[in-house]
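One protein chain is absent from this view; the other protein chains keep their places.
What follows is chain A.
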Amino acid sequence: MATLEIKDLHVSVVSEDAPKEILKGVDLTIKAGETHAIMGPNGSGKSTLSYAIAGHPKYTITSGTVTLDGEDVLEMSVDERARAGLFLAMQYPVEVPGVSMSNFLRTAATAVRGEAPNLRHWVKEVKGAMADLDIDPAFAERSVNEGFSGGEKKRHEILQLGLLQPKVAILDETDSGLDVDALRVVSEGVNRYKASGEVGVMLITHYTRILKYIEPDFVHVFANGRIVESGGRELADQLESEGYVKYTGKSEAAAIS
């Protein structure tokens, strides 16, 4: 049973003049089988939370702990975290020119699984996973994310999620910039991953619309660097109708009218 436990997490980013605190004491526990939606207005620190857990060098942890099944995540390098079973589907996936998607996927799978996947089996697995996400097989020979549209990048993030089978997945605004069809396809991919085993999901989003496809067990409102309210599905419905004004003092919609 995988458990990701975040306790009193404070995170700063080094800007030009002085370190600026962005996360101000985040407490959150995600257990296997649970989907937690983190909802918050722009600039509330949602993405910082995801990058800090993944270990992006730009962010400095000033206090607090993050553990995965009791292991200290913050002591691990970025790649160790991934191999320990954490996965971050990024809002802005990075282009890596000259490295083919197929080479990248196989290298990542080899690293995460601890051994090179059997070639014949692997080719079949990747083809199937790409077909599930309506990805043209030609993408396998293209450079990682290079020249991909926003929707294509997101599909490939979910492709990696399916192939790498992490214990806990953090999806950082995976829904942003997707049209209706792409949102459905990507959500189905996330649901397949959820159904595949005892896994935990942290679903970071600004809008409620992805929650029509992916059912959350818990909804947390994120504002000003921490979780300010937690509840169930009904909290998302409330945000849908009222927006974030209650938490920020200014009007910002959570639904797309």
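Following the convention adopted for this analysis, a contact is a pair of C-beta atoms (placed from the backbone, for glycine too) under 8 Å apart; a residue touches a chain by one contact, two chains touch by 3 or more; residues count from 1.
Just so we're on the same page, contacts and distances are computed from a predicted model.
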| item | value |
| --- | --- |
| Name under which UniProt lists the unshown chain, selected from "Molybdopterin synthase subunit MoaD", "Amino acid/amide ABC transporter membrane protein 2 (HAAT family)", "SUF system FeS cluster assembly SufBD core domain-containing protein" or "Zinc-finger domain-containing protein" | "SUF system FeS cluster assembly SufBD core domain-containing protein" |
| Omitted-chain contact residue, chosen from A:L49, A:L68, A:V112 or A:L211 | A:V112 |
| Contact partner of the left-out chain, one of A:P57, A:G70 or A:G249 | A:P57 |
| Among A:Q160, A:T174, A:T205 or A:T248, residue touching the chain not depicted | A:Q160 |
| Of A:R83, A:R192, A:R209 or A:R233, the residue in touch with the unshown chain | A:R83 |
| Residue in contact with the excluded chain [from A:L74, A:V99 or A:V123] | A:V99 |
| In chain A, positions touching the absent partner | 54-57, 77-79, 81-83, 87-88, 90, 93-99, 103-104, 107-108, 111-112, 143-144, 160, 164 |
